[in-house]
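Below, a portion of the complex is reproduced, with chain positions unchanged.
For clarity, chains are labelled A and B in written order, and residue numbers in each chain start from 1.
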């Protein structure tokens, strides 16, 4: 099986779906790259991170659409196109920018199906970049997905590896509801075995990344690999740690988490987002409501602090959870009596 | 006059339906039987009618909180609309949308919208569908004078120009955004000129004159359908009622309103001109009036008596599948 980076896997998923279905279009800022510029026959740069590279050259300007800087119009255009039968993929370059355009997603696209009495939903995907780690500062580094997960009518996907990213994106494009697909900028370069052919991963199915019987760690996005690192290190100390990657946070695969908690009774939730009203809180509260009888220790949340993301790389390194902090949390719930 | 009698009667009936729908709706609202808000379209009927006269079910419109007239003009069944404003189970949106969210996708009616400026980007999206599919369909955004200041609307215009989309921005300048006058809230005071500066043809017409709206829209659709890009039309037609029912309108004079009713009733203006210029007579129009009144009264009465949604409906249609 070929090795692909997550960047390539995402590119590949779009390419396959655009070949398969002429109603799939891609719209966003610089998704082609170079429109209106003196050099005409430019190889499509495919965005600041190169994730959509080459799609313009294969599918042309009718289906790979560069836009002005106009997020509300991009999201609205995608929503309106979806409402009239297309399957747009809209790019929100950095998820941090949702604040200028969220109405078109949360009040419009997310509510169509419900407020129109089931006539039609918005079969659209918003691909967007999240996360700290690149020194991009307070307005380009946030893990803002709890806000998306809060909204009824949206689905929210958070892949942690290239293999999942491809299967989840293909599924998201075929899904008939609006999906926010959150790509962590620090994972684009991560490699994985990824099949050339098309495959789908259902939304709402967690992946048990690692079995374990002492402690359950639920980790999201970039946190998954840190959790695995922590779990492996603790193996030596005789602590058997399960790591669960929900992969989609809305819908959330509650059963897989509760099954593990039933066995372990001890839980750590790891989330890069800031803590208040976060997925870490959501998962912890779900467990204390539906898995209480199994619980043998406090549920520990390992998250970013309730602060903006600092620009300084030195401070940024303190900001997001680390394997060391995850280990400490696992040990503390393990030791709880 | 370049219209068949049939066309003229249809236009008149559409406007009369609009008037009756809102007047009867208002009566019900004041009686406390109608939930939510009630935004009257009275005085602006010629806009919706003149615009939609050029559209088929395959063309799209995206509407506003003041959307009943647009729905009627686009061909939504009065019965289904009445059920929806009463939030009944068999309404167009099964009672979940109500007055501010009536949608009828089979008719190309993409929804009223309770977010001011919310529908302009959506209309651009529908225009993108038309262009991508290579059809000659057009997509209309209805936009209030107040909404004309919303960032989403400016962005929608710019994107339509950049992508040369078959979108038509119809500004309904009815003089007010809630209680705030257009002379105050609109920087230049000239909505059409602002639209024109985005690089599209921009018309400005008397929105109480059906024929003026119709003409502008004829040009606009021709332009848009032939791939030349978007167009805007500012239609000036002051509203007769308050922003919504319950607005005491302390900010305007009774004389202003009386004058509108007397001199700028789009329905009367239409009727007088058509009688003057064609073979149609008072009694032709009186017949339509009577028929329309009966039609709308019946639809409203039926809706009022129709069953409510079931509690279980609360949880349906959030997603197609979610688990």
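As a working rule, contacts are C-beta pairs under 8 Å (C-beta built on N, C-alpha and C of every residue); 3 or more make two chains touch, one makes a residue touch a chain.
This structure is a prediction, so every number in the text was calculated from the model and none was measured.
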Work out the full complex's chain counts from this file and present them as a formula in the displayed labels. A x2, B x2
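Keep in mind that, in the parts below, only the chains that are shown with their structure count from here on.
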Intercentroid distance (Cα basis), subunit B paired with subunit A, Å: 40
Complex contacts: residues of subunit B adjacent to subunit A: 60, 62, 91-97, 101, 103-105, 110-111, 113, 115, 118, 120-132, 139, 151-152, 155-156, 158-159, 162-163, 316-323
Inside the complex, what are the residues of subunit A that reach subunit B? 25, 27, 62-63, 65, 67-68, 70, 72-86, 88, 103-104, 107-108, 112-121, 152-153, 155, 175-177, 204, 251
